[in-house]
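The structure that follows is given in the form of C-alpha cells.
We show some of the complex, not the whole, and keep each chain where it was.
A and B are the chain letters, set down in written order, and residue numbers restart from 1 in every chain.
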C-alpha cells in the first residue's frame, strides 16, 4: 500500500501520516529527509520527534531515499516525511532529481511493506520573482504528479482534514 | 452550528459565508476583524459593506473575538470575517495567539446561535524568505486546524464553489 499525503504548510499532514502509519501492524519506520542545519529547523525536527514518541525507529535520509526503502522493506510500515525537502536536498547536491524521482516511482511499485509519503503543495501562490524558486516549484509539481501516479491513494489535507483525490 | 469556510484570496469565501448566514433565521451579526488602517483596506471594507447591505448588525472586533461571541449569542447568526486577520492583529498586539485560539475553539463548543467563520489558506505557495511570514503561516495553519476540529462543517472554496471537507 502506497499512500501520498499532500497539502499546505501546517495543514496537519504529518499528524495524519503518523496516525495512518501507526494503524498498520509492525514497527513504524520514520524516514526523515530533514537535516538540522539551523536553529529553526532543529526546533521543527525536535517538535516532530516529541509528538511521535516511543514506538518509532528513526532513519535520517536526506538523499538516498530509494536505497532506504529497499533496506527497510519488511521491517514495518515506512513514513517518508517529506518529499519536498528530499527534492530540495537533491537539487542542492547537484543530483539528477528527475532521474531520482522516476527511480522512486519505480521502487514504490515493488515494495512489500506499506509506504506513506508526505509532500507539500507549493504552487498555489503568486509566481515567484526568483528563477530558482520557480524551477523548484515546477520540479515539486512534477514530483508530486509522478509519485501520485505510483500511489494507491492520494489524500489532500485542508485544515487538518483529508480530501481523497485518488 | 459551527461552520468554517476556508479558501484562497478572492475564492468567494465572504459571499458564500454571507449567503449561509442569511439562510439562518434571526438578525445576522457581522463580526469584522479588519481595521481600516490604510486606503486599500478602507476600500476593501467599504466594498464588503456595500455588498452586504441593510439587514446586518455590524461589530468591529480586531482582538476580543471570544468576548464578542459571548455578547452576541442569542442575537442571531454570527459571521466572523476573518480568522487570519484576527490572528495577524493578535500577533501585532503581542497577545498569546495560541491561548486565544484554544479559547476560541472552547467557546465555539458552547454557542447557542450559529457561528460561520471565514479563514484563508496561506500555506500553499513557496516557503517565504521572511521568518515572520513563515511564523505567521505556521500559526494560521495551526489556527485553521484547531477551529476545524471544533467545527461541525468545514468547506473549502475553489473558484467560488464549496468543497465539503467535513
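Everything that follows uses one rule, which is that contacts are C-beta pairs under 8 Å (C-beta built on N, C-alpha and C of every residue); 3 or more make two chains touch, one makes a residue touch a chain.
These numbers come from a predicted model, not from an experiment.
> Since every chain here shares one sequence and 2 of them are in place, how many copies does the full complex have in this file?
3
Heads up, the rule we're going with is that only the chains that are shown with their structure count from here on.
> What is the distance in Å between the mean C-alpha positions of chain A and chain B?
Here chain A and chain B have centroids separated by 31 Å.
> Please output the residues of chain B touching chain A within their complex, sorted ascending.
Spelled out, the residues of chain B in touch with chain A are 4, 6, 8, 119, 121-127, 131, 134, 137-138, 140-142, 144-145, 147-149, 154, 156, 163, 165-166.
> Within their complex, state which residues of chain A touch chain B.
My answer: residues 7-12, 40, 121-126, 128, 133, 136-137, 158-163.
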